[in-house]
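See below for the structure under consideration.
Only one protein chain is missing; all other protein chains are in place.
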Amino acid sequence: MTATATNQDADTELVIAKTEQLLRDYPPATTDRREFLSAQFDAGLAWVHFPKGKGGLELPRSLQHEVYVRLEEAGAPNGQMGNQLGYSMGAPTVLAWGDEQQHERYLRPIFLGDERWCQLFSEPGAGSDLAAVATRAVKDGDDWIMNGQKVWNSMASISDIGMLIARTDPEVPKHQGLTYFVIDMHAPGVEVRPLRQMTGEAEFNEVYLTDVRVPDAARLGAISAGWKVSMATLMNERVMFASEGMDKGPVETALDLYRERDHHEPELRTRMIDMWIKGRVLTLSNQRAAANRAAGTPGPEGSTGKIGYAELQQKGYELCLDLLGDESLLYDSYEMHEFTLESLKERPTKIDPRRRFLRSRANSIEGGSSEIMHNILAERVLGLPPEHRVDKDVPFSQVPRG
Amino acid sequence: MTATATNQDADTELVIAKTEQLLRDYPPATTDRREFLSAQFDAGLAWVHFPKGKGGLELPRSLQHEVYVRLEEAGAPNGQMGNQLGYSMGAPTVLAWGDEQQHERYLRPIFLGDERWCQLFSEPGAGSDLAAVATRAVKDGDDWIMNGQKVWNSMASISDIGMLIARTDPEVPKHQGLTYFVIDMHAPGVEVRPLRQMTGEAEFNEVYLTDVRVPDAARLGAISAGWKVSMATLMNERVMFASEGMDKGPVETALDLYRERDHHEPELRTRMIDMWIKGRVLTLSNQRAAANRAAGTPGPEGSTGKIGYAELQQKGYELCLDLLGDESLLYDSYEMHEFTLESLKERPTKIDPRRRFLRSRANSIEGGSSEIMHNILAERVLGLPPEHRVDKDVPFSQVPRG
Amino acid sequence: MTTTEETEELRRTVRRFLDQRSTEAEVRRLMEDETGYDPAVWKQMAEQIGLQGLAIPEEFGGSGFSYNELRVVFEEMGRALLTAPFFATVALAANALIECGDDDAKKAYLPGIASGETIATLALSEERGGWDDKAVTLQASGSGSDWTLTGGKRFVPDAHVADLILVAARTADGISLFAVEKGAAGLSTEVELTMDLTRKLARVTLDSTPAQLIGTQGQAWNGLRRALRFAAVALAAEQVGGAQKVLDMTVQYSKERFQFGRPLGSFQALKHKMADMLVDIESAKSAAYDAARAVADGDADVELSASVAKAFCSETYFRTAAQGLQLHGGIGFTWEHPIHLYFKRAKSSEFLLGSPVYHRDLVGQALGI
Partner (left out) sequence: MTTTEETEELRRTVRRFLDQRSTEAEVRRLMEDETGYDPAVWKQMAEQIGLQGLAIPEEFGGSGFSYNELRVVFEEMGRALLTAPFFATVALAANALIECGDDDAKKAYLPGIASGETIATLALSEERGGWDDKAVTLQASGSGSDWTLTGGKRFVPDAHVADLILVAARTADGISLFAVEKGAAGLSTEVELTMDLTRKLARVTLDSTPAQLIGTQGQAWNGLRRALRFAAVALAAEQVGGAQKVLDMTVQYSKERFQFGRPLGSFQALKHKMADMLVDIESAKSAAYDAARAVADGDADVELSASVAKAFCSETYFRTAAQGLQLHGGIGFTWEHPIHLYFKRAKSSEFLLGSPVYHRDLVGQALGI
């Protein structure tokens, strides 16, 4: 019963030592934010699993946690804050598919917060069927001219760079004709409009692209390799979704509400307990998934997390409303708020459970709907036969759409 | 607000009058069973919706109820008893697809109980995909030679006639090469074996057919018309399934168990109430379906009944077991009983809820699985696109099976 | 009992009217409008098709039809998300009057409701919510025919536009019912922001407000409870109508929306979900229609039927709306798509007149468990 992972211990020690060194050399209290983050990048503590010289130390990704725990304790700035999409999804994609110049061009500005990133994948006609992207990019000399419409773009109104997939060849089957770009959100022809949602606010945007000129240097990966490149982005999105927001979630909110009120129908106690158990088991599953990933033996519990998360949010806030009773007939405000730099900073700690109840309906749609996640589990984990595909070997231009 | 259905009233009166006449002419107390039933057949009160001279009066089917209520009150014999499959499924099929000779040959013996019928449709390789029947019938002079295996045949061991579909042409798509026969269960080469089920008993049989010789006169409908003919049988089967067994069902059993015991976790009360509501709503739905059928405006509530019935049985007996508590760890008897003429007569009124619990698992499989019922509702009622069919236009002999 | 054809003719008439007068654009306009209804439409409903008086007895100015007809009207209104004080006036106030046992009050108020002149409502819940007798704590002062009310009521549908507010209050011998008319001294109303903007709920504040006693002092609860259950049956019919509309929208969308080169509705997992919605809604219809029949026939256990219908139809509507929203994908989450209006109506009508949890408990009591 002795641990054999001595390597792992050595890695952990190295990361801790380097973090402590960074904090000694650049005391957070007296160091400018950009200067600190720049030093953190140089120390390889931005993404410890990245290559040396590119913000990392070539160590297991799980050790990044050790860095953040210590930086937060010391009150140091956080390089993800306000640029989660750039940090968690943009950077790994650039690293995996960009060339040396692109690594040089994009990684440091992401980490320093000089450039905020957003994602421009979904379209009105390409939701679950993401590869059905119809936004066209046509080569024009050294540039590409883009036209199309994107949707469900969070942060787009305050971002500098957009990760975008566009169709560069409509005459081949749909997965083959896509190319990946990182476009300048301030370029002429890029128009960002807030998209109001059922909660009243506008957390997302629509992005209209009209004759937007994008240099070929902003292409990530080869022409027509866009689908593969986008997978690098999406894999990281699902990790984000499955693990976020577990601090003061629906179960804790419900338990608080339950305890605040003095009497209850017995049915509510039953549901409260059931929900608490589900929440606990989901947390345990996420921990198990993280441990297995860290140990290099990822299991299906990674993919199941997103389904469980959505269900817990939805059923959990339904219970909250039942516990609120007739107050659930009312709402706090349907005024349309847009996402701004300010709202980003003041990240509210207590959101009305009725708003969260409405918001939770999107949890089973965004970032891969529960239906798509079920397909993935059935086909990739259980090895069941794939869906019958009518669009597989047909040029995109001839696939029925609507 | 006045009723306009004066025709209906006249029909009802006629049926009642004829029933009372029958009872006067053939007092049940002093009349032999066969004699009474024969007179009932001649009076057109066997199946009131059948043609005159063939057991009917050409009146709405719903009026049959009026007959049975009065006969039961008067203690008259019941022409369905012990031959439900012949009465409810065989007779309508013979009427719809048989010729005059066949009407003459089969209808009266069914009603008099001279010939008991069973159904030989399903096969090990043809369950939900019933049209995949592989039992072969090959023409040999005026006869057909049959070989194959049937399964899930209730009453087969005590039946005289089997409704059977067989493949007469394997070189056309599967629905087109089937033919319907009513075979003599006592013919050489017909072997009936009990099929033990998870409850311990053998309610069904397997039927092996080895070089069974069947005269062409036992063919119902045209050669290759078997699929259409079988629909007449199956339609009547679903009506049977959706309406049976609602007298002392799982909800009443659970309520009795609930009341017998003095204390309960609150969760059980919640589930008891929920189940009672579901049971009541299902009963109301069945009543609505019956009323709409009677009024000639059948709605989807007919097709939804079977799904609801299966679910109520399963969840209901699960609740019964929870109410029984640790007694549910035990069982009454796994001894293998077969279905006999005697067991048919003494139809037990109180079956152990643990046995019913096990039996209920078949409710969502037999007579069209819940999955198939969902397909039917989605495609026929909601008009959604049909499943992708790989076996539609392919000769049966070339369809992948397993 | 009417024949099916007559009921269906009524349905067609109401649907035709609402298709024109309660369009999505109109519903959205009224959602943002604090008044919350269109007086011209209200007048047409009364004068052209006589909806307000449909189930009011002929002797009190109505047409004397039964709940078998009225439930069709509520079904259609639920389908169209009609934004108007119809539920408050017809399901709550008219039922409370019909069940109050006070002929003078009936004569005084029912004809105005039937003709469309009077908008009315019932004020029961208070600060903490709830829809049973325990919810009523407001104390009336006075005696004989001289009463005043002081206190607050909440979650009162359309009180801000009501000409007549029926108020449940405590008196010496129990719960009594009072009539408070618009403009009465000390009466004020304030619309609250509702999750479901298509049904307005108001706070009512009473400050020594003169009120007319209806029925016998202290004896109002039995009638009120029956009225609340009858209103719950109307609500169940609304829920069934809304749920059917959501299914229709979803089926339609799934036939038109293509993903992976196929209509969404060709994916078996989605087909089965829609089939489940259908099973659920057909069951809910059975519960709602039977409860309406029980009201019409005056069944002895009509309150049980009402609780069954309210509990079952509430959950069916919510499940249907939630599933329908899911099957619409991202578009269903936007403000501009109508499905969230149904989703919010579904959730809110779960709570109105007592949640499914509450009504299931009542069913348990009726079963003696």
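Note that the chains are named A, B and C in the order they appear, and that numbering of residues resets to 1 at the start of each chain.
The rule is short, and it goes like this: contacts are C-beta pairs under 8 Å (C-beta built on N, C-alpha and C of every residue); 3 or more make two chains touch, one makes a residue touch a chain.
A quick note: this is a predicted structure, and the numbers were derived from the prediction, not measured.
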Item to check | Neighbouring displayed chains - absent chain, whole complex | outcome: A, B, C
Item to check | Option from A:145, A:255 or A:394 whose C-beta touches the chain left out | outcome: A:255
Next on the checklist: For the chain not shown, which residue from A:10, A:217 or A:284 touches it across the whole complex?
Outcome noted: A:284
Checklist outcome for this item: Of A:69, A:217, A:273 or A:341, the residue that touches the missing chain is A:273
Next on the checklist: Counting contacts across the full complex, list the positions on subunit C that touch the omitted chain.
Outcome noted: 267-269, 271-272
Checklist entry - What residue numbers in subunit A mark contact with the hidden partner chain? => result 1, 3-5, 255, 258-259, 269-270, 272-274, 276-277, 280-282, 284-285, 287-288, 295, 297, 299-301, 304, 307-308, 371, 373-375, 377-379, 381-388
Checklist entry - In the whole complex, what residues of subunit B lie against the chain that is missing from view? => result 122, 124-125, 127-129, 132, 151-152, 195-198, 200, 265, 267-268, 314, 321-322, 325-334, 354, 357-358, 361-362, 364-366, 369-371, 374, 387, 389-391, 394, 399-402
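Note that in this section only the chains that are shown with their structure count from here on.
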Checklist entry - In whole angstrom, what separates the CA-based centres of subunit A and subunit B? => result 55
Checklist outcome for this item: For the pair subunit A and subunit C, the C-alpha centroid-to-centroid distance in angstrom is 42
Checklist entry - By residue number and range, which residues of subunit C touch two or more other chains? => result 262-263, 360-361
Checklist entry - subunit A: which residues touch two or more other chains? => result 267
